Every structure is written in C-alpha cells, then in structure tokens.
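And then subunit A:
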Amino acid sequence: MPMAPASRGDVDVWDRSEMEPRIRHILERTVRLRDTGPYRPKSDAEVMAMLSTFFAAKGLEEFSISDVERMSGGASKEQFAFTLNHREDQQGERLVLRMDPLEAIAQTCRGREGEIQSIMGNHMPVAPVRWFDADGDLLGQPAVILGFVRGVTQPSEGGSAGVSGMGGRLGSLIDRLAPQYIDALAVTHRFDWSRAHLRFFDAPRAQSNQAAIWQVNWWSQVWWDCLVEPVPVVALAERWLRENAPVCDRPMLVHGDLRMGNFMFEEPSGKFTAVLDWELAHIGDFHEDIAWTMQKLFGAWGDDGIFLVSGLLPRDDFITQYEAASGNRIDPVRLHYYEVLNAYKCAVMDLGQAMRAATASNNHQEVVLTWLGSAGAVFLNYIVQLIRKG
Partner candidate 1 sequence: MAIDMSEIGEAPPVDRVDIWNREDMEPRIREILDRTVRDRVKGPYAAKTDMEVVAMLERYFARTEGLESIRISGVSRMAGGASKEQFAFTLQHEGDPAGERLVLRMDPLEAISQTCRGREAQVHIAFADILPVAPVRSIDADGEILGQPAIILGFVNGVTEPSEGKGHGVSGIGTRYDDWAAKLAPQFVDTLAQVHRFDWRSADLSYFAAPEAGTRQAPIWQVNWWSQVWWDGVVQPVAMVTYAERWLRENAPVCDAPVMCHSDLRLGNFMFEEPSGKFTAVLDWELAHIGDFHEDIAWAIQRLFGTWTDDGTFLVCGLIARDEFLSAYEVASGNQIDPVKLHYYEVLNAYKCAVIDLGQAMRAATESNNHQDIILTWLGSAGAVFLEQLVMLIRKA
Partner candidate 2 sequence: MLPDIDLRIANMIKALEQVILPALPRDQRLARDQAMLVAGHLRMIGEQWKSALRYEQVALDDLQGLARDLLPGAPAFLADDLAAALAMAEACDRASVTAIEQANIAIGHAVDAVILGGSDHAPMPSAAVDRLLDYALRHARRERSWFKANRLDPDQNDLPDLVTMLAETN
C-alpha cells in the first residue's frame, strides 16, 4: 500500500498524546474508577431512588416515577424504561434512562451522546434527549434520559435474531429500509458540525492525518489500559495503522456504529423511527462509517447467496447509492485503511475492554461481554487478511 503523501498539518504518528480531550478524559476516568468495582446491576428500587434525586435537583415539582422496566439488549449501557409525571406534565411521559455501568464494552461519554443526538434530532429521526448527566454529578453515574420511541430493530415475524442484532435478516422490508439507511449515513456526513458549537467535541485538522491518528490513539490507549493477555496481531495492527495513517481531506461527523440493529422502524410501514446508539460519534473520516457498515459481521446473505451490506444492499449498490446521496467519493485506499482500523477497534473492544470489564466484574451483564469476547478472533483473522491485501 503506498504511503499517503505527507501533509503540512500532519501529526507524529507515534505521538500517543494526540487525542480528542473529552475522549482522553473518559479513558482516564475509566482507569481511575476501575478498582472501585465490582458493579451490581441496579434494582428497580435503586433506579427509582436515583431518578428521584435527579428530578428533584432539576427542580421538577410534584413528580412521580412509575412503571420502571429494565430493557434488554446492549452490552454497553444499563437501560430502564419508566414513566415520569410532574406538575407541568400531569399526563406523564414514557422515558428511557440510559446509564453507564462502571465499565462496559465501550467507554464513552453521555455528554457527547446527549449533545449530538439532540442536534441530530433536527435532521433525522432520533430519540428526543430530555436530560443528560455527562459525569454523573446528579445521578451518581453518567446517564442520558431519552424519550421512549416505538418501533423494532428487526421484523417481529421471521428472520433470525442474534446478540445485538447481528446476523438478523430483514426480509421483505429491505426495499423500504435501504433508502432510509443510505439517507441516514448521508445526512450524518453532510451535517455542518462547524456551525453547531459542539461543547463535547473537538475536530481534527482538515488535510491532515490527525483524524486517523486520533482514532488509533483512542483505541490503542484502550488496549494498553485493559490488556489481559498480549495478542501479537493487535500490536502489529497498531503499528500498521500508525505507519499507514491517511490524510483526511475534510473531517465530517461520523456516527461510529451505524449498522443493522442500530436503527428502529415501525411496522408494517418500515418507516424509521430512530437512529440509535450515537455514543461512538466523533468528527473524522467518513470512510470509517462506510467501512464499519460494510463489515461481514453486520451483514447477511440473501437467498441467492449474495452478501448484503447490513442485510440490506449488495456491496456495489450500496456504494453507488451512498455516493449519490452524500456527494462523497469513496477512496478504496482509505476505505481499506478504515477496514483495518475497524477490525482493530472490534478486536480491542472484544479482547481488551470487554475482557477487562468482565474480569473486574464491573458491568451489569458480563455474560454478554464474554460472549462477544469469544468472537474476538474473527477480527484478528480480518486484520491478517486485510493487512496482507494492503
């Protein structure tokens, strides 16, 4: 693979301090708090008490919290649905509390999630953000409180369900879902973040390798902070990612985890009701999203044996339609780089962060962490194949 030409704005590829400040804050907090575990899953009563303190601090009057119900899914956040009534809203609203356990498969910031999600609500269907507590100052744990959105992440009838929506099949809804999916990606990437005055985000320099190096430093920091057992291929991938970091011409908003299972739609119309899981969003290279969504693990095979990106579209159709919708041109070299980066990120999450959180017993569902962790070698295999191809 030819090296990208050096650019004036480039950073030292080995300078590990090159990282978005808020990400650094989150990673340091993770290491600092790790030893305060183990974490116990919250009971309904505990959740009720936490929310009461929170809403009192927020100045709500005559409020009541009812019908607390633990939601399933997500190896990452503890989620509870509940109904809130208060003086200004006698009828009450169904809400979702999305809260950090002590340590999860990905350590992210509820402030970033809350901020970007409330802004993106003006551009596409997302769950409305009611409150967030970025550092858990009021609630005790970082959390975001969202409006409850109806819909499903996979068809209620037919198809097979897997952990976190992987390996699902979307059946006859494909024709309705695919255009909305392409549109969600395009709208995200076209979003003009420079005018949004984002508090919790920083942007890498345009025309520089900084976007790529910020990502490498983020995930390699996670790896070395979490290391349970050394894996030579992970170290090799880090070196490759540094030495091959491409320039990002124009940093864009990247969702970071847009794939099958992370959008909700209503039945039978198939209309999107929410694009979910903005926790990994950052400003970077749009190729990262494209490479992410095209991963085999998130795809499915049609009845004719053709691979469908996110279970929706054949690869070539996906690329054509995305380029038309976004106005971006996909560069195969950068796409390949971000395929390696994504495989590396997945390996780091599965074999590093998930294993460490499960070992420290710092999560609310370690059985999911170790289940996902046992798929880590799938990504090691991809790394080898991709680097060889490069």
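Everything that follows uses one rule, which is that a contact is a pair of C-beta atoms (placed from the backbone, for glycine too) under 8 Å apart; a residue touches a chain by one contact, two chains touch by 3 or more; residues count from 1.
Per the selection procedure, all candidates are chains of the complex that A comes from, given by their letters.
Everything quoted here is computed from the prediction, not taken from an experiment.
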Whereas the rest of 1 or 2 do not touch subunit A in this complex, the one that does is 2
For subunit A, which residues count as touching candidate 2 in their complex?
38, 40-41, 43, 228-229, 231, 351, 355, 358-359, 361, 364-367, 369-370, 373-374, 376
